[in-house]
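The complex appears here without one of its protein chains, the remainder shown in place.
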Amino acid sequence: MIAQPARGTSLRQSPGLAAAADRARTVFRVTLPFICLLVVWQVGVILSGLPEYFFPSPATVAGSTVLLVERGILPSYIADSMARFALGVFLGVALAVPTGVAMTLSRRLSEALMPIVNFFHSIVEMAWIPLFVLWFGYGFKTILLSITYVVFFPVLYNTLLGVRTIPKATINAVLVLGAKPKDVILEVLLPGALPNIATGVRLGAGYAFRALIAAEMIAAQSGLGFMIFEARQNQLTHRTIVGMIVMGILWLAIERLYLRPLERVTIERWGMLRRAE
Amino acid sequence: MPTTTATATKIAVRDLVHRYYDVQSHATTLAIQGLDLNVQDGEFLSVLGPSGCGKSTLLYIIAGLIKPTSGQILVDGQVVSKPGPDRGMVFQEYALLPWKDVRENVGLGLKLRGLNQTQRTPIVDRFIEMVGLRGFEEKYPHELSGGMKQRAAVARTLASDPKVMLMDEPFAAVDAQTRITMQEELVRIWQETRKTILFVTHSVEEAAFLADRVAVLKARPSRVKEIVTITTPRTNRRQADKDPEFGAVQARLFDLVRAEVKESGDSATGSRH
Partner (left out) sequence: MDSSLARARTDGVLSRFAHERLRLWMIPVSLALAAWLVAPNVVDVPAYKLPSMAMVWEEFARMASDGTLLAGIAGSLWRLAISFCIGVGLAIPLGVGIALNRHVAGFFEPLVIFFQSIAGVAWVPLAIIWFGFGQGAVVFVVANAVFFIVLFNTITGVQSIQPTLKQAVLTLGGSNWDVLREVVLPGAMVNILSGLRTGLAFGWRALVAAEMIAGNIGLGYMTLEAAQWYKSGVIVAGIIVIGCLWLLMDRLLLRPLEMRTVERWGLLRQDD
């Protein structure tokens, strides 16, 4: 883009300085609301006079954070939660993408599976937890399965959508070049559907993160979900709040640093227009 | 400066200055400096200038949508500073409400003035007829072509019976063939309604075909560089080569604009970091 012509009458700053000032402004713009929130929170605690276990102050929460980090509880719980989350999302994607591709290849398979997929999709993963508990007990497998379950559907639907929107001519062009079915899948279908798959992963991961927290409250002995629930039982409310804040930061980091860039890269790289889910 | 009696002046722009802060270049830009302009009652005046010279800004200031740094806008001798139904505006992007069909869009100004359905219908129908949209009353904007959208937008502005129509490059987004038709129809509508029209464009041909007078703006900071009066009847204006007088006027306009484009282009290259 060509810059708007700026005449000699404009008051310009040096570009480096301007960029630095821009960054500082952004940081300020993002942190100011949270500083205000902390102030309001602290003032609210003082004015309301509610007991600490009911309404802990920011200061207590900060102290609790330091303690949890020093004792290594928080890092190890974060690691546990993230491991479950990553494995669950991975499994969900690993199951959904091949299923999706297979369904687009075979009309018969797609006809047979679609009604069942639609039905299971409308059962929220939370409803399965009691049954999973009966099957696998309280623990890792139950949590993993509920995450995998909730990731599976958005990824599957988006894979189907992605493959379906690939122009028939593209597939024919590759077939004419002597491609085998394997080549069509690897060279055309998967790359073509990738932007949609990335969208599916972002959506699925959003549901999965909440499923992780819920499942950890019910069926875990470690992890952030377990921490915030167990802290409540011991009236360590400040720990609950530490956990919630960490969850918020973690999810924002996962979404902004991994999922959105992944989606953007696939869309840009394959030069595709974004399609609605 | 045109010398006219104060009574015939519909819009007067007095010593207008507009300065704004541009977020992208981190600079305060002086867009308009000391602009004076008088628009006569019932006149069709085109404002012509290179892209980015501030001609749309001028229109938005007259409409009351942008507050100028200093200076005054007078309509019928009264200072105006807020948008009002006396100054109707036709936008380049049509600005039709997507959730209203043609009839509802055209009747919007009347509805805002408090007219009920039965009071609105005859007026709305008359202007839909005038712009040639009979039969499309129930269509939503997304079902219309660019030219038809702009027809609906013109009808909407006319229906609220403004004293002045401000038109911001209204035909810039339609195809060349439609543009010619639309220009001719606009002239017909103008002759029928005798509205004062202030028409902003960057196209010399368009300005020369439509206007009684063309105000050529200087590149940023803009003010009126020259006002060219066109007396050639509009029926003769399509063939510039057959009417030597009109051909000369058009050539003059080309020269004026070319000089400004060149200058703004030079300054853009000169100011690049």
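We just call them A and B in the order they show up, numbering each chain from 1.
Rule of thumb we're sticking to: a contact is a pair of C-beta atoms (placed from the backbone, for glycine too) under 8 Å apart; a residue touches a chain by one contact, two chains touch by 3 or more.
Since the model is a prediction, treat every value here as computed from it, not as a measurement.
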Any idea which of B:F44, B:F91, B:F209 or B:F246 touches the chain not displayed?
-> B:F91
The missing chain sits against chain B at residues 60, 63-65, 83-85, 87-89, 91, 93, 95-99, 108-109, 112-113, 140-143, 156-157, 160, 166
In terms of residues, what is the contact footprint of the unshown chain on chain A?
-> 29-30, 32-34, 37, 53-54, 111-116, 119-120, 122-131, 133-135, 207, 210-211, 213-214, 217-218, 225, 228-229, 231-232, 237, 240-241, 243-245, 247-248, 251-252, 255, 274, 276
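Following the convention adopted for this analysis, only the chains that are shown with their structure count from here on.
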Calculate how many whole Å lie between the centre of chain A and the centre of chain B, each centre taken as the average of the chain's C-alpha atoms.
-> 49
